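In what follows, a structure is listed as structure tokens, so that the remarks can point back to it.
One chain of protein is taken out of this complex; the other chains stay put.
For subunit A:
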């Protein structure tokens, strides 16, 4: 039996406005299988951010279904969505969005802490492991303002992985970084994807970055205009 896809969108439509209805997404169907490393591209205003928000359960479609690991998200209330988000999704934002009042370690622990309510030793160990994975173990006690942009983004990646999510959503993860750092951060994502067969959906403007992904989904005017799979490169 084939495992449930990590993500399945069926006929997702999004409209804004009451009097004058603007349709931002038109009848989107999309499936992401486990272990995929996909890029979502498209000009600004194409609806890709809205699509990302709907996939991230931060927004609800006007019609259509969003299934995460086979679970239908229709009919779930705000808090049920929040809990589902915590367990199955990891977010990486363009402007790294670490919480300035907390150390790198605390930022990485935060999703687990929010979900379980109380800190425990396992949580700490896991966060330290993740920091080690992104190469920042020795910066665990540093505050975001004491770190470089690249370091902050790596902490954000570690944070996105804390709950071992089924799907990591990255919104312009390198958009804010210089070319060298950008390549490093991308390599890190790629590495995690290969090592842990973790599924990634990366929104990017950068065609060179998109070219390095296994699959490129292009959105224009609220419709998927192309969806191509690149031959998988070796290492």
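Just so we're on the same page, a residue touches a chain if its C-beta (ideal position, glycine included) is under 8 Å from a C-beta of that chain, and two chains touch if they have at least 3 such contacts; residues count from 1.
In this section, contacts and distances are computed from a predicted model.
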Per UniProt, the name of the complex member that is left out, chosen from "ATP synthase subunit a", "ABC transporter permease", "Membrane protein" or "C-deglycosylation enzyme beta subunit": "Membrane protein"
Of A:87, A:124 or A:137, the residue in touch with the unshown chain: A:87
Which residue of A:34, A:53, A:69 or A:184 touches the chain not shown here: A:53
On subunit A, residues whose C-beta touches the chain left out of the figure: 49, 53, 56, 58-59, 78-79, 82-87, 89, 91, 93, 95, 97, 99-102, 110-111, 113-119, 159, 163
